[in-house]
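Our next item is chain A:
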Amino acid sequence: MSSSAKFLIGGVVVAVVIGLLIAVSFSGSTSDYLTIAQVKARPADPTRAVRVAGEIVPESINYNTAELHLTFTIRDDTGRLNISYHGPQPDMLVDAVEAVAIGHYNPETETFEADELLMKCPSKYEEK
Partner candidate 1 sequence: MLLADIGYGALWLTLAAALWAVVAAAAGGRQRRSDLLASAHNALFATAGLSTLAAVLLLVLLFDHEFQVRYVYEHVSTYLKPVYVLSALWAGLEGSQLLWLWMLSIFTALVVWRKPTWDRELRPYAVAFLALTQAFFAFLLVQLTNPFELLPTAPVEGVSLNPLLQNFWMIIHPPIIFAAYALWTIPAAYALAALVTGRLNAGWLFGTRRWTLAAWIALGLGILVGAWWAYLELGWGGYWGWDPVENSSLIPWLVGTAFVHSAIIQERRDMFRAWNVLLAVITFVLTIFATFVTRSGLIQSVHAFAESPIGWWYLGYMLLVLAVTIGLALARKNELQGEGQVGDLLSREFIFLLTNLLLLGSAAAVLLGTLWPTLTGAARGLATSLNPENYNRFMGPLGLLLVVLIGICPLIEWRRISAERLLRGLWVQTVVAVVTAVLLLVLGIHEIWAVVSFAVSAFVITTIILQLAKGITARMRSAGENILTATVTAVRNNRRRYGGQIIHLGVVLIVIGITGSQAYQTEVQVALAQGESVDVNGYTLVYKDYTFQSVEDEGNKIRNQAVIDIYRGGRKVATVRPERNLHSNVQGAVTEVALRMNLKEDLYIILASLEADGLAAFQVLINPMVVWLWIGGLVMFIGTLIAAWPPRKSRAEEGR
Partner candidate 2 sequence: MAIVIFFVLALAVVAAIAYPLLPGRMPTGIAPPSDDEIAQAVAELRRQRKQGGLRCPTCGASYQPGDRFCVRCGGELPAAPEEAAALLCPRCGTPYHEGDRFCVQCGYALAKEVA
């Protein structure tokens, strides 16, 4: 086999392996963006976190300092959802701001247990 053929085949093999690695990495442990109604309707799956976004309902933010426990409610067109999070309050967490919670919904307590919170504040880097 000529050198250039070996080279080409070697390159192709490597490219395929890299592609497979990437494909495998993309499966599992991704999180879907759901509406509030979809979150409540979906059967509980402890292995897959989901993402849900909504506007923070005014006056719903509550922080228990002793337990570093944050609770608030978000809403979108499909309903309302109670969020529970353990940790520091994220910056920019205020009424009427849009928040994204990543975590799992607990149907028994009707609360979304968030592992991560992201504030989507359009004024974060720019004033509109």
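Selection rule, in plain terms: all candidates are chains of the complex that A comes from, given by their letters.
By definition in this document, a residue touches a chain if its C-beta (ideal position, glycine included) is under 8 Å from a C-beta of that chain, and two chains touch if they have at least 3 such contacts; residues count from 1.
Since we're looking at a predicted model, the values are computed, not measured.
> Only one of 1 or 2 touches chain A in this complex; which?
Only one candidate touches chain A in this complex, namely 1.
> Enumerate the contact residues on chain A facing candidate 1 in the complex.
Interface residues on chain A, with respect to candidate 1: 3-4, 6-7, 10-11, 14-15, 18-19, 21-22, 24-26, 29-34, 49, 51, 63, 65-68, 86-94, 97, 100, 102, 118-128.
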